[in-house]
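First the structure, then my questions, so here it is.
What follows is part of the complex, with its chains left where they were.
Letters are used for the chains, namely A and B, taken in the order the chains are written, and counting of residues starts over at 1 for each.
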Amino acid sequence: MLFHVKMTVKIPADMDPQVAARLKADEKELAQRLQQKGTWRHLWRIAGHYANYSVFDVESVEALHDTLMQLPLFPYMDIEINGLCRHPSSIHTDDR
Amino acid sequence: MLFHVKMTVKIPADMDPQVAARLKADEKELAQRLQQKGTWRHLWRIAGHYANYSVFDVESVEALHDTLMQLPLFPYMDIEINGLCRHPSSIHTDDR
């Protein structure tokens, strides 16, 4: 089941740089593990913004929630979620 | 070059059903041709809405504009566009 997620990261200006660097490294490692597993199917940087558009492939709403909650940067993110369906005009067999 | 596009379709309630059906058929045909060419790389229906999230792969801003302008439903769409870049945490070689 696919979900489109927009994540906008807002790290407080006064966060200790070492803490921030560690959070980002942990986030990257988990993001790559989730991509390898096929859970995080697409991940694009939005040009000019500290934000991304992502597509997640999960078994349920609960699984999506658990995945997002474990992201190290979750407490610093604004998140927008939309469910995705196969589009009737789509010919791409992997967009579903 | 990738662009993320959200299209929300708002066909006037009083449009002649035959005109609407023809517009939608033409839209579908062009959408499929553009997918086959690789221009319209992703196309998802947003669940519960007459709207889609799309990713276009074009050579320039001008090419994106020309592609969108020729869509038969363009006059009835609200459109939001964002440029996409490779995300530093991405491992997907096709997300760029």
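Definition applied: contacts are C-beta pairs under 8 Å (C-beta built on N, C-alpha and C of every residue); 3 or more make two chains touch, one makes a residue touch a chain.
These numbers were taken from a predicted model, which means no experiment stands behind them.
S.K.: How many copies make up the whole complex, given 2 shown?
M.R.: 10
As a working rule, only the chains that are shown with their structure count from here on.
S.K.: So the centre of each chain is just the mean of its C-alpha atoms; given that, what is the distance between chain A and chain B in Å?
M.R.: That gives a centre separation of 22 Å.
S.K.: Which residues, counting only chain B, touch chain A once they are in their complex?
M.R.: 2, 4, 27-28, 31-32, 35-36, 41-48, 52-53, 55, 82-92, 95
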